[in-house]
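Below is one structure. I have some questions about it.
In this view, the complex is presented without one of its protein chains, the others remaining in place.
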Amino acid sequence: MKKILIANRGEIAVRVIRACRDMGIATVAIYSECDRAALHVRLADEAWPVGPSAPRESYLRIDAIIDAAKKSGADAVHPGYGFLAENEDFAAACRDAGLVFIGPSPEAITLMGSKTAARQAAIKAGVPVVPGTEEPLSEQTSDADVLKVAEGIGYPLMLKAVAGGGGKGMRMVSSPAELPASLRAARSEAQSAFGDGAVYLERRILAPRHIEVQLLGDHYGTVLPFVERECSIQRRHQKVIEESPSLSVSPELRRRMTAAAAAVAKTVGYTNAGTIEFLLDSDGSFYFLEMNTRLQVEHPITEMVTGVDLVQWQIRIARGEPLTLDPESLLTPKAHAIECRIYAEDPETGFMPSPGRIQGLRVPHGPGVRDDSGAYEGGEVPIFYDPMISKLITWGETRDHAIARMRRALAEYQVRGIRTTIPFFQWILEDEDFKAARFDTTFIDRKWGAPGSSPLQSRDPAHEELAVIAAAIHMFTRSIATTVAAGEPVSIWKQAGRAEARR
Amino acid sequence: MKKILIANRGEIAVRVIRACRDMGIATVAIYSECDRAALHVRLADEAWPVGPSAPRESYLRIDAIIDAAKKSGADAVHPGYGFLAENEDFAAACRDAGLVFIGPSPEAITLMGSKTAARQAAIKAGVPVVPGTEEPLSEQTSDADVLKVAEGIGYPLMLKAVAGGGGKGMRMVSSPAELPASLRAARSEAQSAFGDGAVYLERRILAPRHIEVQLLGDHYGTVLPFVERECSIQRRHQKVIEESPSLSVSPELRRRMTAAAAAVAKTVGYTNAGTIEFLLDSDGSFYFLEMNTRLQVEHPITEMVTGVDLVQWQIRIARGEPLTLDPESLLTPKAHAIECRIYAEDPETGFMPSPGRIQGLRVPHGPGVRDDSGAYEGGEVPIFYDPMISKLITWGETRDHAIARMRRALAEYQVRGIRTTIPFFQWILEDEDFKAARFDTTFIDRKWGAPGSSPLQSRDPAHEELAVIAAAIHMFTRSIATTVAAGEPVSIWKQAGRAEARR
Amino acid sequence: MNLEIAVGNGVRAVSVTRKGALLHVSVDGRTTVVDARRVGEMELSLLVAPDDGSAPVRGVDASLAAQRTSGDFDVHVAGRTIPVQVRLAGSFGRQKTAGAAQGTGPQRITAPMPGKIVRVLVKPGDEVKARQGLVVVEAMKMENELRAARDGRVRDVAVTEGPSVDAGALLLVVE
Partner (left out) sequence: MNLEIAVGNGVRAVSVTRKGALLHVSVDGRTTVVDARRVGEMELSLLVAPDDGSAPVRGVDASLAAQRTSGDFDVHVAGRTIPVQVRLAGSFGRQKTAGAAQGTGPQRITAPMPGKIVRVLVKPGDEVKARQGLVVVEAMKMENELRAARDGRVRDVAVTEGPSVDAGALLLVVE
């Protein structure tokens, strides 16, 4: 394997480029029109255009990507996560084109990509699943039929896209009255996100934790599970903070959950990296939720507590190497790691996306801090893609230490020109329940309060005063006077600026 | 301990500030005139001026620093390394002022600060020392007397400052004829660097490795040694690359060396962080060289392979906590770490210092990379201080992996506007002997070649062509045309630039 | 230099004067002594004197990001991001005093980012409650519901479902 095309963009494309470079493998980036100057393009050895900015016309264009791979002479393709990472047609197209797809087989993607088929596989492996519909409900299924099925499961229940992922096409339904509207919304979201409007129903576990197990499987039948990740801190069903290990998982429970995860993967002959997601109930019982047949966004926390470079191992497995890692050490976390997903969203305005140019960027550094980012000072955050611009990961000797470092790192982090979720994380990390690890997947909804409001809006007057002072001094000392909004350029203002500039 | 004054500048002041912040402790920076806008000033909670730019008038002014500590209400002082870190008067002055000095006792500093007294302590602890003079040779000792002592030791020998450190006041002497000139030079350097011109003589071990053992000692008699650091890659007796563990140290040898190091420290009742330096001969025998009674520049590699935050532990020890670390795990390195000290020096011109403004800075990121830096884009590297601007540390599953990541990180690293030693490290890291860990302390001298020459000067024509293309395109596309050196501003040039800017 | 700076829900009267190497910044009559250095195009290193009038030693690393409207900035300070609006003294007039951010005039709902109008949830004449959803804009893979700030009645609806709009485009007006 000499040259790998990375069929993705943003921080994950950068992450894969770095792994390739560490292995002496050349890299080929692909880019859409608006991504010509993106960081992954700047860092790759080659960069090939694949179409206009809309994902459907570029990063989801299997033909254009395969064409770029062939022309560039790449011998393998890494799909990252999102886009085509869990698309069996893409995996098959790579195989047909003689390219190694760095991921599981198209068959495994197809099987585990169907939420309902994946549930069957879990049941076959002897792993409990959340009670729910065994068969998908197609877009043609009438509301009345869905209501009937729902009755058998009971309310509240979860309505989920069969092809779902990342919280898309997912709705909680509390009563029969809500079902039709939620069904319509979920189908439409699923259709637009995955091209498949089929859904299924599941019993809603109240106040569960979301715990997942990373796996690596090689081509010789070895499947190795890793210490669990705790991903209960979610907003709109999207993970925002992850950590490893979970304080709610005892060594004994870890052994059972990781064994269950490995059993599911073995049942389907799974290879490469994948993740089994579980719901952990407050009584300690756990249920198979779904399998993600790709590298996970939050893979770095596992890397931090096990010392294993998961992307390198994806590549090594894909080129036929056997897994030589020590299974015991993968289940023995070295202290604690935590990740915050930094989004270009404004928590003050209901997490409205905040695309635009990054005017200034100060990235935190120092011991125990890792920043996996696709951003740079002067770079653009386009409106077309997922607004996650970086992942900030900290490691500490204890959970408290990792959290303290995260708070310090967030205070150092400045993304100027666009709004980000950094203040949101600062708020969570000061919460007593979070600090004590007393939470479940409903944490954010309960804590953040009603939509439209925000606990951040109560400002600290001392900080406001400092902001006022800083802004006034900026105006007073800046060398190039600019027009102020109040009207025409004010000459006295300019003169004051110029006089200062000469000092 | 609520507020700590950091009696230092640059990357180590930043490092200590981060540790304090991780522990919820407020920080007080000090600064000289030229450091008003330095990174450590920007990041600290408070910053107090201590005098003009010359170190003697600011960072070495014990009175001014103690005064700042008192006025700021700090209850402890962290000295970093260099400046006053190994000055017993400073440690005593802190104690007298009721400030906790985060380091060993003034008595331990005095004892181990004298190279000759330290040798006596090692002998007392049953640890072998390099044969040499037992008593210091004061500045009054005549050349003839020194020549007589030298005869007893034999040539080649090392001439070293009693108060030395960091390679200052150190000379290799091959023959009696060289001795008077070297003596003069070493005394003058030692006098200027440490205010003490006394020297001593040691037999020169041919082709030794420089191996050192980090220690922590608490106030309850516990002294814990850490897995060794390999520091043989030196230029002008200054370490430039360090790694941990050393490939030349077997587990059995590690046990003996770390036990010897702990024995020396216990003999002198040592507390806080310190490092015992050894020379390791090619036959496997090792000799006590000296003790550094402070945090070491290269402490991060130990942190990377043991997971221990040494600065935090310095603070914890100073506030009276007992060492609760697991001794076994400190001697069991987790894979491999390597550090390159990035200096503002130009390897192309004999490592001439290259102070000035950092016009642009791109810091490497990604898995396994840590950058401990005092630099920022737009910041100045002053001429008054040590030219080390950052330490780049990488961690890998194996030594090869750590080196591969270092090469990748160095390629990502851009410090624009001043010259740095980054190309020098790129050259070392491509060396086959380095990659195979076949080296000793003479490695750089042998490999780099004669003074004035540089292996970097043989340029790759392909890179030169790219540089020419980039420069031409920069001139062609930049929006603000500037005068060219060829003479007056050329209007056609400006017009071309403006035309491009409007595109 | 006399300025008015809006922050949070109020407007502060601010003046800056240089005294020797230091700046005296008065905010609503309270003066702070500052040792300021510009460390970047939009970055300042400030050392601020404490209230007791001693030397300026309190470190405040501040940086600004210009917003669309000239004089509007996001100020990054002490690990926080605080929006301010800077105007020459007298510019804000009387309407923008404490609490004025909640206003009482018509609400002009504009697109906060470029995106596609996927749903319009109200029509002219509809009575709407505070926080009621008005229009759904899709951008960055997410649907974002724009809501009413207060109770009112929809006057104009300037968009239809389907087309894309630029940031700042007027979508509808609630009075």
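For reference, chains read A, B and C in written order, and residue numbers begin at 1 within each chain.
Everything that follows uses one rule, which is that a contact is a pair of C-beta atoms (placed from the backbone, for glycine too) under 8 Å apart; a residue touches a chain by one contact, two chains touch by 3 or more.
Bear in mind the structure is a predicted one, so any value in this text is a computation, not a measurement.
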Going by the whole complex, the chain not shown touches A, B
In the whole complex, not just what's shown, which of B:226, B:313, B:384 or B:448 touches the removed chain?
B:384
Among A:126, A:320, A:378 or A:461, the residue in touch with the chain that has been omitted:
A:378
Of the listed residues B:175, B:250 or B:359, which contacts the missing chain in the full complex?
B:359
What residues on chain B make contact with the chain left out of this view?
189, 193, 344, 346, 349-355, 359-360, 362, 383-387, 410-412, 414, 416-417, 419, 422-423, 426, 450-452, 459-461, 463-478, 482-487, 490, 493, 496, 500
Considering the whole complex, not just the chains shown, which residues of chain A touch the missing one?
28-29, 36-37, 41-48, 71-72, 376-379
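Throughout what follows, only the chains that are shown with their structure count from here on.
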Note to self: most contacts are between A-C
Taking each chain's centre as the mean of its CA atoms, chain A sits from chain C at a distance in Å of 30
Chain B to chain C: how many Å between their CA centres?
46
Averaged-CA centre spacing for the pair chain B and chain A, given as whole angstrom
39
Among the residues of chain A, pick out those that touch two or more other chains and give their numbers.
411-412
Residues in chain C with touches to at least two other chains are numbered 40, 43
